[in-house]
Each structure stands twice: as C-alpha cells, then as structure tokens.
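Excluded from the complex is one protein chain; the other protein chains are retained at their positions.
Coming up: chain A.
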Amino acid sequence: MDTIFTRGPSLNIRLTLALVLSVTLIFVDHKMDGFKSTRVYLNSLMSPLQYIANLPGLMLSESAQRLTSQEQLLAENQKLNNQLLLMSEKLQQFEVIAKENAQLRELLQAPVRLASKKMVAELMAVDKNPYSQQVVINKGAIDGVYLSQPVIDDNGVVGQVMEVGSTNSRVLLIADVTHAIPVRSLRNDIRFIATGSGALNELYLEHVPHSVDIQEGDTLISSGLGKVFPEGYPVATVKQVVRDESRPFARVIATPLANLDRLRHLLLLWGAEGEPELDTDEKASKPADNEEESSDA
C-alpha cells in the first residue's frame, strides 16, 4: 500500500538527514575518535558475516589438504625435517649466545630482555578498501589482544593491531600510507623512519640526507624507539636509493620482508612497551617488591 500517509518524510529530507548523519559519523569517528568502544560491539556484530565470507576459502584449502597425495606429504615432511634440523642447530648456538648476551648486559647493568608471550593467529579476511592496507585476524579481546599490538610473520614485521573486536581484530599493515615504523640499518645502526606507500611491496624511508651511508640490499630492523614494536625484528630490505641532488633528500625505497600479499599465519607479540595498563602495573609492582626486599636486607 503506497498512500501519501504511509510514506513518511520526503526523499529530499531523508537524503539530507542521511548526509548530515554520515558527515557527523565521519567527523566523530575520524577527528574525535569517538567510537573506540562502540567499534568493538559493531565489529562483533558484523563478525558472523566475516566468518561466512571466509568459508569458501576455508573449504577450498581444507579440500586441497585432503586431496594432497602421499608423495607430496612425504616430500613436505622431508623438507620440514631438514628445516627442523637446521633450525635446531641454530637454536643451540642461539641459546649460548643469548646466555652470553644476558651476562654481558648484566655486566653493563643494562636491563635484560625477557622472553615475551606469543600467540599464533590466522588470517580471516583481507580488506577490500583499496585506499588502506588492512587484514582481519581470528584473535580478539577474548585472547587478550590489545590496541597497537605488534604483529609479525615468519619473515618480518607485518603491522600493528588497529581495532579489536571480541573474537577478531583488524591489523594495519606497515605498507599502509598512514603507517610509519622506526627502523635502523642492521649494517651500521643508522636510524630511519619507514612509512608505507600504499602498495604492498614498497616502503619509503623519509628524510634521508644524501650523505647517509645506505646501500641497496641493506636490511632494516625495528629499532624499538616508537615503543610499539619490540626491537630487533627484521622489517625490510632497501631496494633502491636515488640520490638526486636537486631534491632535498635522497629517495629510498625498501621492500617489506614479510610477504604482505600472501599472509596466512601471523604471530601476535606481547611484552612490547606499549602494553595495556594491566600488565604494566604488574611490571611496575615487581621492581617495587625488589626494592622492599633490598631495604629489608
């Protein structure tokens, strides 16, 4: 029934209302960050759709797993065994070196870095928004994920958590235009800031003077200065250095080490300095205990 009485407000008024509402939403969300808590609920509300959207891919990979032949499995097993052997050999050395490092740090009276908690997360969806590089992972507030938590994969730094839902969360990749990560060169410890370019395979190093010693092939690792990413994880390798004297700075392009376009299993790291308050309270209480003990003694 379409009578003049059942129509409600006219189309123009509806449009005006919708536009005003949209602009308010944009303003409140972007400029004032007013939906931080609401976003968790909204994300949780929408997560069933994401799980449904993820189903076809999941089924495909599962059936592919079932259909792999015994030969392939054997070959893979062989490969993994070899890898395990190599890794455990490295680990043996690493343990000695870690111990030595801890001793040296103690001698220097520098704080000893402790092993942090880690958790494996799986990729759920890649974002369809061409203007920003984000992925959704299957761990959320229930698992203790927190805002701006560092995320890595087996090759290097991937990004940081930008939104937390109850069962899933959104990760901003280091290649996003709004993302920047403090890094240093592994070869000579020069510090840089690597900003995303918007393309998955490129990072730009900002404000690099022409005279700086940087070469193609240099490895960049996280410097831990931003207090978001822990120190020492590989981030990128330098792909191209253009020293055009007519420009104020050298143009340096780096390639992220993590395969940002084929992420599958990711590692969430705890224990960076930007941890939520609950844990830092615990940390803060520990040295206080020590002080009490020492004063008792």
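In the analysis below, a contact is a pair of C-beta atoms (placed from the backbone, for glycine too) under 8 Å apart; a residue touches a chain by one contact, two chains touch by 3 or more; residues count from 1.
Heads up, the rule we're going with is that contacts and distances are computed from a predicted model.
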According to UniProt, what is the chain that's been left out of this complex called? Choose from "Rod shape-determining protein MreD", "Sarcosine oxidase subunit gamma", "Tripartite tricarboxylate transporter substrate binding protein" or "TusE/DsrC/DsvC family sulfur relay protein". "Rod shape-determining protein MreD"
Contact residue for the chain not shown (choose from A:V126, A:L225 or A:I253): A:V126
Which residue of A:L15, A:L104 or A:I142 touches the chain not shown here: A:L15
Among A:L42, A:M59 or A:L84, which one touches the chain that has been omitted from the display? A:L42
Taking the full complex into account, what residues of chain A touch the chain not shown? 2, 7, 11, 14-15, 17-19, 21-26, 28-30, 35, 39, 42-43, 45-46, 49-50, 52-54, 56-57, 125-132, 134, 136, 163, 170, 177-178, 198, 261
